[in-house]
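I have a structure here, written as structure tokens, and I will follow up with some questions on it.
Here is subunit A:
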Amino acid sequence: MMQALQDSLVATAQGLPVTLAIWLAAVALGMAGGFLVGALRFFAPWPLALPLAMAVEAVRGTPFLVQCFLLYFGGPFIGIDLAPVTAGLLALSLYGAAYFSEVFRAGFLAVPPGQLEVARMLGLSRPQAVLRIMLPVMALGVLPSLANLCVILIKETAVLSIITVPELTFRVQGVGTSTFAFAETLLVLALVYWALSELTAWGARTAERRIARALAA
Partner candidate 1 sequence: MMAATWATIWISALGIAIGFSLGVPIAVASARGKTWAAIYISFFRGVPLLVQLLLAYYALPFLGIDLPAIVAAVGTVGLCCAAYMGEILRGGFALVPKGGVEAARLLGLSPQQILLRIQLPIAVQAMRPAIINEAILIVKASSLISVVGILELTRSAQALASSTFEPLPAYALCGAIYLVINVALSMLARGKSMGRPA
Partner candidate 2 sequence: MSTILQVRGLQRRVGATEILRGIDLDVTAGEVIGVIGPSGSGKSSLLRCIAGLDDIAGGSVQVEGRTTRPGDGAIGMVFQQFNLWPHLSARENVALALRLVRKMPAAAAAEKAEAALAQVGLAALAARKPAALSGGQQQRVAIARTLAMEPRVLLFDEPTAALDPELTTEVLDVIRNLAASGTTMLVVSHEMGFVAGLAHRVVFLDHGQVVQTGSPREIFSEAAEPRIRSFLQTYLSRVAWVQG
């Protein structure tokens, strides 16, 4: 039993950096992509906005696991032959982008139109008004949702173990399979994720307060 615990801690040490790296990269890519999609859906004419809306709905309406399978197992048949880590990162980023885009779009919609009009009347150009007025107002509103999504994404990384990405769940489960000490190893795994989620949520709350204060100042 001690051996299994020790092994799962080693596996945690090996898998955790992979989980964190994929998560951070997916958050960054997803947030950037999501902002772009959200902004296009808000500002662009419908021939561009409508297909984007449908793509977002398709991603949000299907399980992440199925998306992983589609990309990892289906991809090679249309010339997209990716290693597990690359496929996993791409899938998670796309998944994140769809959800992030909805948050940003809701943020754009929540800015009272009057605020933009006032800025325009005061002589700001449209890009200036968007950059100086709309984005800061929006940022405050979307912070909690963004933080929430970050926690959701960290949990989704576990699904990547199914397409053999050597992250936390994959490694620790491997120890379980080889030692048959499922209870101990899976318990360690659950505790690590639990701590990670709480830590992320706590960090997000702190960041949220800081940013809110900086924007208000």
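In the analysis below, a residue touches a chain if its C-beta (ideal position, glycine included) is under 8 Å from a C-beta of that chain, and two chains touch if they have at least 3 such contacts; residues count from 1.
Per the selection procedure, all candidates are chains of the complex that A comes from, given by their letters.
The model shown is predicted, which means the values in this text are computed figures rather than measured ones.
*Asks:* Using the touch rule from the top, find which candidate among 1 or 2 meets subunit A in this complex.
*Replies:* Of all the numbered candidates, the touching one is 1.
*Asks:* Would you mind writing out the residues of subunit A in touch with candidate 1 in their complex?
*Replies:* On the subunit A side, the touching residues are 57-58, 61-67, 69-70, 73-74, 77-78, 151, 155-159, 161-162, 169, 173, 176, 182-183, 186-187, 189-190, 193-194, 196-198, 201.
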